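Only one protein chain is missing from this complex, and each of the others stays in its spot.
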Amino acid sequence: MTDDTQARLDRLEAQLQRATDELDIIKLLARYGPAADSADQPAYSRLWADGGGLNSPVHGLIPQERVMSDELHLKLCEDGAAHVPSIPFIRIDGDTAVAYHYHRVYVPGPETKYFSTKGAVVARLAYIRNDLVRTPAGWRLQRRTSIALAGDQTKDAQQLMVEASEAGARD
Amino acid sequence: MTDDTQARLDRLEAQLQRATDELDIIKLLARYGPAADSADQPAYSRLWADGGGLNSPVHGLIPQERVMSDELHLKLCEDGAAHVPSIPFIRIDGDTAVAYHYHRVYVPGPETKYFSTKGAVVARLAYIRNDLVRTPAGWRLQRRTSIALAGDQTKDAQQLMVEASEAGARD
Partner (left out) sequence: MTDDTQARLDRLEAQLQRATDELDIIKLLARYGPAADSADQPAYSRLWADGGGLNSPVHGLIPQERVMSDELHLKLCEDGAAHVPSIPFIRIDGDTAVAYHYHRVYVPGPETKYFSTKGAVVARLAYIRNDLVRTPAGWRLQRRTSIALAGDQTKDAQQLMVEASEAGARD
């Protein structure tokens, strides 16, 4: 192998690793909603690293093992809620990563003139920071911090956005 | 070429093919809305493989060639509807793939105090499974199964989410 070939292979492998990491994290984030909205605790737990959990300014840290059996969560699932993320901004740093995105919790809403079934409304709009870790089985969630864009929390959610912009500036 | 170079090139090509496939499928899914919402049958048909069509528990299989001229669809387009997908979970298996995502059909909603134009409401919220096939011209839709998160269909939509989680577990 010539030095030039070696250098090009090294560069390709590093750059492709980063692209693959980002796509794998997008796929992990896309699995959050269906696991949560079907109240499927085993599927939900597979998204998390050991010791993982939700974090919010209102409820503090909640171990992920307890989220699916939460009374409000079960009510949401019974009614047909949907947890839907926006496209994320992802920043990878070796074996850890952060991913920021908007988040909506939809619940049933009024029927419109177009369909015979009910529509949906956004019951909760939040900005989210996911802390992720690379495990032998792939990327997993470690911490998921969700701050509502509503009432008193709005300024904290916007502070999280400022933090996301700073992460973006270093990218 | 040394054996080592050969092995590294082989691995890079396989891994990059998967990343490119995922990005190409994301782009295909992002073309669904604009084709549908402008009632552009030729553009819509370009997204599909031969024999492709929509599948729903309510209407059964509808060939894609008939979707754009559907009376309800034309009414939606006249009023300015938008078919908007969430980030998908994609799983590729050789020359076929599945992509799962949430789906919203927006229709005009009440005006707010912020803008002089009307806002929008979600008239239909669904969970979707796209079956895709690799063709000589690139990835195309083969079947698109959409189940509303509403009323009686909610449990079936959640069952599709359980299926998505199982596909994720094998990823």
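The chains carry the letters A and B, assigned in the order they are written, with residues numbered from 1 in each.
Assume a contact is a pair of C-beta atoms (placed from the backbone, for glycine too) under 8 Å apart; a residue touches a chain by one contact, two chains touch by 3 or more.
This one's a predicted model, so the numbers in the text were calculated from it and none came from an experiment.
Peer 1: Tell me which of A:Gly60, A:Gly94, A:Pro136 or A:Gly151 is the one touching the absent chain.
Peer 2: A:Gly151
Peer 1: I need the residue numbers on subunit B that touch the omitted chain, in ascending order.
Peer 2: 1, 5, 9, 12-13, 16, 19-20, 23, 26-27, 29-31, 33-35, 37-38, 40, 43, 46, 77, 79-82, 84-88, 106, 108-110, 112, 114-115, 117-121, 138
Peer 1: What is the set of subunit A residues that contact the non-displayed chain in the whole complex?
Peer 2: Counting over the whole complex, subunit A touches the hidden chain at residues 2, 4-5, 8-9, 12, 15-16, 18-19, 22-23, 72, 75-76, 81, 86-90, 100-102, 104-105, 107, 121-125, 127, 148-151, 153-154, 157-162, 164-166, 168-169, 171.
The criterion applied here is as follows: only the chains that are shown with their structure count from here on.
Peer 1: Could you tell me the distance, in whole angstrom, between the mean C-alpha positions of subunit A and subunit B?
Peer 2: That gives a centre separation of 20 Å.
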